[in-house]
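Encoded as structure tokens, here's the structure I'll be asking about.
Note that one protein chain is taken out, while the other chains of the complex remain in position.
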Amino acid sequence: MMKHVTTLTVRPYECDSYGHVNHAVYVNYLEHARMQYLHAANFDYKGLIRSGFFTFITRVDISYRSPAFADDVLEIETEPEDLRKVRGVMHQVVRRGEIVIAEAHVHWCVVNAEGRPSRPPSAFDMGGMAP
Amino acid sequence: MMKHVTTLTVRPYECDSYGHVNHAVYVNYLEHARMQYLHAANFDYKGLIRSGFFTFITRVDISYRSPAFADDVLEIETEPEDLRKVRGVMHQVVRRGEIVIAEAHVHWCVVNAEGRPSRPPSAFDMGGMAP
Amino acid sequence: MMKHVTTLTVRPYECDSYGHVNHAVYVNYLEHARMQYLHAANFDYKGLIRSGFFTFITRVDISYRSPAFADDVLEIETEPEDLRKVRGVMHQVVRRGEIVIAEAHVHWCVVNAEGRPSRPPSAFDMGGMAP
Partner (left out) sequence: MMKHVTTLTVRPYECDSYGHVNHAVYVNYLEHARMQYLHAANFDYKGLIRSGFFTFITRVDISYRSPAFADDVLEIETEPEDLRKVRGVMHQVVRRGEIVIAEAHVHWCVVNAEGRPSRPPSAFDMGGMAP
């Protein structure tokens, strides 16, 4: 399955009073990196939304290994760990050079307009995201 | 050990394009609730900082059960699950009435100015937070 | 016209690496206070949205007088300065006790689904917000 890397630079307002990237901000970074993954996989996320489905994050398990600071250039690696038609798990690692800053397992499912886990039209098969 | 409940109201800017509280925002809510817990336990957090120590979050494992919306009144229950001198785990549950919105286990440790896990002066014994 | 005061407590994650409330966060605080104003005025904001209209902020002119810090209790006073059917200006002042922290003039207009300034059904007359 595809492995994808997004690069971003820490912005000063993402840092807290310790001068570290605030620990909640990584959850945003991970979402950004997953969207970049979907773009790279040519997954039609806007089409999924128009079809009346969306993805719901059911669990984020993130471990913080080392702090990051303003202006740091971070690489976020995103790789599916389990990819089914309605749910899956992404493994994501945030690095600054060789140093692991954070590592996460993010669980998601596809839900219908009522918010119930539900299989989307086959064109939006998440299992089809892999190249 | 002490169980503590904080109440907050969802602000509109905390919601994303689905109209749901953005999933990263809960990580901020949990931090706020833990600080309220420390206040209620008379823990001198500013004194800890002045002594050259601070707390570092090492892991957040959060499960999202149900969405929350603007103006929702949420209760966040915070209870230590494991409370040692240098590290511990807090169990936190976010509810709207009877409905569980999210549930988390948050792991922390006390670190010194160099960021290494380190035992603070005994006045700041986290094990002493319980009433 | 009605003057309304909202109280909130600064949360630690709203502070930046200077230990001050980040200057963008006040823009969020002001939005929160305006929504509280609308609630207090019994303005049916959700009804406005259901009717296919919404409010668009066209200008925020905010002056920062003094920093605020984590745990500060802030009062935000909101008062219409100019209130027409399609547009208006709110005057908002953020205070900690007697100290003025920030002061803003916020310009808004009602727009239709295409985003064009447009008069909503008379039930949603903004001019009718005043008690």
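Labels for the chains are A, B and C, by order of writing; each one numbers its residues from 1.
Everything that follows uses one rule, which is that contacts are C-beta pairs under 8 Å (C-beta built on N, C-alpha and C of every residue); 3 or more make two chains touch, one makes a residue touch a chain.
What you see is a predicted model, and the numbers here were worked out from it, not measured in a lab.
J.: Can you tell me which of C:Val27, C:Ala40 or C:Val86 touches the chain that was removed from the display?
T.: Counting the whole complex, the residue in contact with the absent chain is C:Val27.
J.: What chain B residues would touch the chain not displayed?
T.: Given the touch definition above, chain B has residues 12-13, 15-19, 22, 24, 70 touching the missing chain.
J.: Extract the touching residues of chain C with respect to the undisplayed chain.
T.: Here the touching residues of chain C are 18, 22-25, 27-28, 31, 54, 56-64, 67, 115.
J.: Kindly note down the residues of chain A that lie in touch with the hidden chain.
T.: Given the touch definition above, chain A has residues 11-13, 28, 31-32, 35, 39, 70 touching the missing chain.
The definition used in the following text is that only the chains that are shown with their structure count from here on.
J.: Please compute the C-alpha centroid of chain A, do the same for chain B, then give the distance between them in whole Å.
T.: Distance between chain centres: 23 Å.
J.: Please tell me the distance, in whole Å, between the geometric centres of chain B and chain C computed from their C-alpha atoms.
T.: So the centre of chain B lies 29 Å away from the centre of chain C.
J.: Return the residues of chain A touching two or more other chains; collapse runs of consecutive numbers into ranges.
T.: Within chain A, residues 18, 22, 24 contact more than one other chain.
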